[in-house]
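The block that comes next holds chain A.
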Amino acid sequence: MGQIQLNQVTKSFGAVEVIPPLDLTIEDGEFCVFVGPSGCGKSTLLRLIAGLEDVTSGHIAIDGNDATMTPPAKRGLAMVFQSYALYPHMSVRKNIAFPMKMAKLPEDEQKRRIDAAAQALNLTDYLDRRPGQLSGGQRQRVAIGRAIVREPSAFLFDEPLSNLDAALRVGMRLEISELHERLKTTMIYVTHDQVEAMTMADKIVVLQAGLIEQVGSPLDLYHTPRNKFVAGFIGSPKMNFIEGPEAAKYDAHTIGIRPEHITVSADEGPWSGVVSVSEHLGSDTFFHIHETGLADTITVRADGEVNFRHGDRIRLSPRADMIHRFDAEGLRIA
Partner candidate 1 sequence: ETTVTIATVNNGDMIRMQGLTDDFTAQNPDIKLEWVTLEENVLRQRVTQDIAAKGGQFDVMTIGTYEVPIWGKQGWLVSLNDLPDAWDADDLLPAIRGGLTVDGELYAAPFYGESSMVMYRKDLMAAAGMEMPEAPTWDEIKAAAAAMTDKEGEVYGICLRGKAGWGENMAFLTAMSNSFGARWFDENWKPELNGAEWTATVNYYMDLMNNYGPPGASTNGFNENLSLFQQGKCGMWIDATVAASFVTNPKDSTVADQVGFALAPDNGMGKRGNWLWAWSLGIPAGSDATDAAKKFVAWATSKEYTALVASKEGWANVPPGTRTSLYENAEYAKVPFAAMTLGSINAADPTAPSVKPVPYTGVQFVAIPEFAGIATQVGQEISAALAGQQTVEQALDKAQMLTSEEMEAAGY
Partner candidate 2 sequence: MATQHSRSAARLMMAPAVILLLGWMLVPLIMTLLFSFKKYLPLRGGDLGWVGFDNYIRFVTSSAFWPSVLTTLTIVGGVLVITVVLGVFLAILLNQPMWGQGIVRILVIAPFFVMPTVSALVWKNMFMDPVNGLFAHLWKFFGAEPVAWLSEASLSSIVMIVSWQWLPFATLILLTAIQSLDSEQLEASEMDGAPKLAQFGYITLPHLGRAITVVVLIQTIFLLSIFAEIFVTTQGSFGTRTLTYLIYQRVLESQNVGLGSAGGVYAIILANIVAIFLMRMVGKNLDA
């Protein structure tokens, strides 16, 4: 079980309202990701759910029961922190055992769960080490292990991968996804990395300045962003936005087209521009194109084999079916 409901929740720090009234329901078993730019209130929201901060007003219900005033330990949630927050003076085993010790679980039950978690997370060989003797990825796993043994009704993750290097991040991302497949427990996951959000989530909640911009599945957000903010935030490299006469042609204030939906060629296509920087990744090439008369820079993703150089004048063709239209307020025009 692990349905979480926020009902008109607000949070102010002093006079600053960080979260304006907010409603949100996360279903049991769902993998829900909060994304948004830095400082938008993702962590705050998570901490409100965890009970580490008091709500200023509104209610939080867990599995239908009002938990607004319940202290963190009693909410049946487990949290994995960005810094892992392992206890550095305890061995891995003791770290994992800590919540059970606090709950006064019988020794043998503790042992059973530790072994199971260690097994699942590939930590069996490290149980007697201190966190300081582990690599970043292993530490991250210990933090997850500590969360698992409590058998919580939901996991809360606050940017759990942001301290890892790129390669490890990919691996851990997969591990967490697999864990969710296996446990089927509700997970709420905070990140500002939209790749993580896209690849892991069942449901993404896009936040900006404490407000929910859109809630939906990753592909929903990719294909039908509700507004310019979401359109720009989801997808990498960022969507190109074009205003003015070109947009007017589409009956819109602004049109958006993703880099992967533009084709480049030497001589064919309605738009033209000069290559400013071309980034060759092997698999793909990114062109940053200036002097298009449409926008400052238009970014285009092309195949790895396509080869233009700095200063080349080229032509661009957007895929018509992939053009997004927005009105003056930035809202999507259906």
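Per the selection procedure, all candidates are chains of the complex that A comes from, given by their letters.
The rule is short, and it goes like this: a contact is a pair of C-beta atoms (placed from the backbone, for glycine too) under 8 Å apart; a residue touches a chain by one contact, two chains touch by 3 or more; residues count from 1.
Note that the structure is a prediction, hence the values are computed from the model and not measured.
Q: Pick the one that touches chain A in this complex: which of 1 or 2 is it?
A: It is 2 that touches chain A.
Q: Okay, in this complex, where on chain A does candidate 2 touch?
A: By the definition above, chain A touches candidate 2 via 51-54, 71.
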